[in-house]
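What follows is a single structure, written as structure tokens, with notes after it.
Removed: one protein chain of the complex. Kept in place: all other protein chains.
Which chain is which? They are A and B, in the order written, and residues in each are numbered from 1.
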Amino acid sequence: MKKPTLSPFFLHVCKKAMFYFGTYFIALSLTFVIIRLMPGNPIQVLVARLMAGRPKGGPVFGVDRLYLLFIQEFSLDKLAHEQYIVYMQSMLGSTINLLTFRICPVLQSANFGISITYYPLTVMDIMTGKLLWSLALLLPSIVIGFIVGNYLGAIAASKKGVIDNVVFNTSLFLSNIPYYCLALILLFVFAFVYRIFPIGGGYSFGRIGFSLTLDWIIDYLHHYALPFLSLFLITVGGQAIGMRVMMIYELNSDYYVYSKQLGLSERKLVNYAYQNAILPQITGLALSFGSIFSGSLITEVVFNYPGIGLALYNAILGRDYPLIQGCFAIITLTTLVANFLMDIAYAFIDPRIRAVYAGEKA
Amino acid sequence: MSLQLLKQSKKFLVGISILLFFIGLATIMPWFMPNPKAMIGGLWEPPSYERILGTDPLGRDVFSLFVHGINMSLRIGILAGLVATAAGVVIGAVAGYRGGIVDEVLMSITNVMLVIPTLALLIVLAAFIQVRNEMLMAFVIGITSWPWTARSIRSQTLSLKAREFIDLARMSGLSEKKIIFQDVLPNMFSYIFMCFALQMAGGILSETGLSMIGLGPTDIVSLGMILRWALSWEAVRLGKWWVFTPVTIAITLLTTSLLLINTGMDEIFNPRMRRL
Partner (left out) sequence: MKRRERGRENHGPFFASVLLAILVLSLLLPCSKVSAQVIPREEAFYMESWEAPASFNSFNPDAPSFRPFLEPLFILDAWHFEIVPWLAESYEWIGDLTLRITLPSDAAWNDGESLNATDVNYTFSLPLRRSEITGAVADLWTYLDHITVVSSTTLDFVLKAENPNKYILIHTLTTQEILPEHVWSTKEEEYDNLMEFPNTENPVGSGAYKLEYVDVVEGKTIWVRDNNYWGKAYHGLPQPKYIVNIVIDSNEMGNYMLSMGELDWSECFMPAIWELPEGRGTWSTNPPYYMPVPYMTGLIYFNYLQITGDDALNNPEVRRAIAFAINWSKLCDVAFSRLTTPANPSLLPETVPELAKYINTTAVDQYGWAYNVTRANEILDDEGYPWDAGHVWRTYDGTTKIGPYEILIPDGWSDWVAAAEIVLGNLEAIGIDIDVRLCLEEEFFTSIEYGTFEITFDQPSTWTPSIPWYTYYVIYCSRTSPAYNLPMPAYGNWGSYNNTRVDELLDIIALTDPTNVTALTALYGELQYIVLKELPFIPGWFYGPFYEYSETYWANWPTENNPYTGAVCYWDSSHGYFPMLFRLKSTSDVIACDVNLDGIVDIEDIYSMALAYGALSEQPQYKFNLDVNYDGIIDIEDIYSAALQYGQMHDP
């Protein structure tokens, strides 16, 4: 009887999933430590003040409501380890709720907490929309930037000479401009000096809700262009530099030099080199998703683009602690999910990994 | 010997000269302009012969703010870079040399830290710290950015570990700590310096980003703070380019120079990077 064996690919996926889950757990715990346990942390100070201000007579609306909300949200009446358990339960439950697109009725109340500034809306209500806006900005700029950047890097490496210099220097410059600096410059040049694009926002005011009319789509793209450009250009720069390095490795490698001397066509060889060089680029992309996401947070603030970055910034200004906590959890979650998906894709593409699991390689 | 080699790399030379220019500007000029926050001019004056970069919305000399800002950003960058490099080197070297469980544990931690979005973590951290002075902020930035260094140092350690002179050192009975600090690390010095350059660039960028959204060290003059004032006094809308453009260029040049140093050294020391 043949023993049923798990597909090696599945094992790989499970291993990665466990790693990412562990990372998420640690990230959530870090947030807990930062927000609850740091000495003199703002929540404790605020609650102490609220308690001092509590009137002897009847309730004072604002003070009392905030006080009760804090006690409820952060279970401040419990001990530290109890707080931790409640916190983790709530966060993990909310995460599952979010990942299952809120279908599961049992988890309906797990919603990352109630926001203070938008009371009584929950963090989940607020963030789902904003997350979609952030993703709409990130994904196309990363994907298109990846394709264009790698292509340019490969060309630079294989053609050498003037093209190499030009591409290298431009990419070096572009990849090193901080996201917000490029955003400011683009804003100044294209929204102020030459009034081609609007100065910010996701769409113009007179629109209630969203619609799929051509009109709306054009307006949306009009507001989308500058934030997109500021992320896209830097991604192109970064990818070009990286790809150039990888290609140079490949171009110097034994098999390449040997095959070239054997007389194989340059074009085909470059193609092979490209396919080899792009694998680590994909890993690199997975790792840099986190940094691009972080960079886009400040870009959103500069352009007033209604995504997570702006929400986090406003939450911090308004000291809306549940919202800060929830935003960070969602940002981390997005990064981890993206990395996980890219790991799976990478496992598909790279034949070496599959070979390991199929037992061909030691 | 290495210095001779380095002089051959154009990239390294360009990078180091830009960096030295900024360091020079930042150390010498502040002596002549001790009080950057003094409101000495008219509001929003464009650049002129007396004031090379004009004045800001409060009548302060932008050039004076600029050089003090570079000074502060460099200081925080160097400090953060030192913290990050130190942490990364120790963790990477120990993990690489020891191997086994220690390696697994340290690398898991490193991978976790690599994946968590750093700037978001920094933003949350900065929002909850009560007191934000430059030392504390540099330290905080440093301890959130060591993973890259740890990883690279670890792979370098692994390759060095296989070399004969390490075996000799082990056989001669030196303690592990001594081997790591006396034999392994000194051989990686150029590599460590490269990592430091990267970390310093990252530190400058992080501080600028945090200061720009108001979460940087309070009450200092740094490039990020200048950008923040530019934004809150609406310099872009009013078209007062001299308030934010030089700062933007300075930040880009600073980080580019550090990365050029890094790439230049990489080209010299890393054989795989040589062009045939």
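One rule holds for everything that comes next: a contact is a pair of C-beta atoms (placed from the backbone, for glycine too) under 8 Å apart; a residue touches a chain by one contact, two chains touch by 3 or more.
These numbers come from a predicted model, not from an experiment.
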Checklist outcome for this item: The listed residue (A:Ala17, A:Val33, A:Ile96 or A:Leu139) that touches the chain absent from the view is A:Leu139
Item to check | subunit B residues that touch the omitted chain in the full complex | outcome: 37-39, 43-44, 57-59, 214, 218-219, 229, 231-234, 237-238
Checklist outcome for this item: The missing chain sits against subunit A at residues 42, 46, 49, 52-56, 58-63, 117-121, 125-126, 129-130, 132-133, 135-136, 138-140, 143-144, 147, 198-202, 204-213, 215-216, 220, 304, 306, 314, 317-319, 348-349
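Rule of thumb we're sticking to: only the chains that are shown with their structure count from here on.
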Item to check | Distance between the centres, which are taken as Cα means, of subunit B and subunit A, whole angstrom | outcome: 23
Checklist entry - Within the complex, which stretch of subunit A touches subunit B? => result 19-20, 22-23, 26-27, 30-31, 34-35, 38, 40-42, 160, 172-173, 176-178, 180-181, 184-185, 187-188, 192-193, 199, 245, 248-249, 251-252, 257, 287, 290-291, 293-295, 297-298, 301-302, 312-313, 316-317, 324, 328, 331-332, 335-336, 339
Checklist outcome for this item: The residues of subunit B that touch subunit A in their complex are 108, 111-112, 114-121, 123-125, 127-130, 201, 205, 208-209, 212-215, 227, 231, 236-237, 239, 241, 244-245, 248, 251-252, 255-256, 259-260, 263, 272-276
